[in-house]
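Apart from one protein chain that is not included, each protein chain of the complex appears where it belongs.
To keep things simple, chains are lettered A and B as they appear, and every chain counts its residues starting from 1.
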Amino acid sequence: MDQIYNNSYLFMAIFLLLGIFLPFATIWVIGPFLRPHNPTKEKISTYESGVEPTGDAMVQFNVRYYLFALLFVIFDVETVFLYPWAVAYDNLSSFALIEMVIFVFMLAVGLAYAWKKKVLTWD
Amino acid sequence: MVPLNAYLAVGAILFSIGIYGVLSKKNGIIVLLSVELMLNAVNINLVAFSKFGLYPNITGQIFTVFTITVAAAEAAVGLAILMALYRNKATINVNEIDIMKR
Partner (left out) sequence: MTDLLHLNWGLLAPELTIVIIATVITVADLVMNDKGDRRVFGWISVIGIIIAIYFTVNQLNNPNGVEYLLNNTYRVDSFGSLFKLIFLVGTGLVFIMAINYIDKKEIKYDGEMYYLLLTALLGAMMMASSADLITLYIGLELLSISSYIMAGMKKNNLKSNEAAYKYVIIGGVSSAIFLYGASYIYGLTGTSNIIEMASRLPNAYHGDYKFYVYLGSFMMLVGLAYKISVVPNYMWAPDVYEGAPTPITAFLSVISKAAGFAIITRIFVTLFVPLVIAVDPKTNQQMTFFSHELALYLAVIAALTMIVGNTMALRQTNVKRLLALSSVAQAGYILVPLATLTVVSVNNIIFYLMAYLLMNIGVFTVVTIVNKDAGTEDIRSFAGLYHRSPLLGVAMTFFLMSLAGLPITAGFIGKFNIFVGALIEDAYWLAGVMLLTSVISYFYYFNIVRQMYMRPGHTEAPLRVAYSLQLVILLTFLGTVLIGLLPNVALDFIANNLNINDMFNLGITK
């Protein structure tokens, strides 16, 4: 048993070394020989086909992003309960179904609340 | 095999960092994050115990699921309250939240 563990650590170490080595090799060692060197003004801009970035990176976000995030986090975390329920569904009694219906109903009330309070619309 | 004590040590370190953050940080949001760190220390403990405790069983992992969920709800409420505070006071520096100091 220990042997297998040690071996798998060895594999991990090899993968780690390769993983560190390969990017360096491609960027600085092999890359310069293979890639064409033809810089133009467009190519050296930050986003070649995007908008030029302006101003500081530390800007204030619109607070509405935050409201969406808040709502997302809550509903996202609630699905934690749906997964074990779904996995164990075959072994559960019909009561589990009723319980989950109640749970989802309560979540739906929460969603309706957010909707009515105009969290889901932008303006 | 990684011994149980290693997990408990990570938990204890995380918990201590959390307490340090709550007591020393000025930014209100960082304080909330530190509280989350403390709760995550608990999660590490619970999961470690559910695998390597005196009576290993799955209850610890179930407990963790509930802790994570409640922590999310608490963080959401905390941030919402901080937002209300920011609207009225235009600062989230906890040193300046002191109008009731006697």
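Please note the rule applied: a contact is a pair of C-beta atoms (placed from the backbone, for glycine too) under 8 Å apart; a residue touches a chain by one contact, two chains touch by 3 or more.
All figures in this text were calculated on a predicted structure; none of them were measured in a lab.
Engineer: Under the stated touch rule, tell me which residues of chain A contact the chain that is not displayed.
Structural biologist: 93-96, 106, 109, 112-113, 116
Engineer: Need a quick check: the contact residues on chain B for the chain that isn't drawn.
Structural biologist: So the residues of chain B touching the missing chain come out as 11, 15, 18-19, 22, 28, 31-32, 35, 38-39, 41-42, 45-46, 48-49, 53-57, 59-60, 62-63, 66-67, 70, 73-74, 77-78, 81-82, 84-85, 88-89, 97, 99-100, 102.
Everything that follows uses one rule, which is that only the chains that are shown with their structure count from here on.
Engineer: Which part of chain B faces chain A closely enough to touch in the complex?
Structural biologist: It is residues 1, 65, 68-69, 72-73, 75-76, 79-80, 83 of chain B that touch chain A.
Engineer: List the residues on chain A that touch chain B in their complex, please.
Structural biologist: 5, 63, 66, 70, 73-74, 77-78, 80-81, 84
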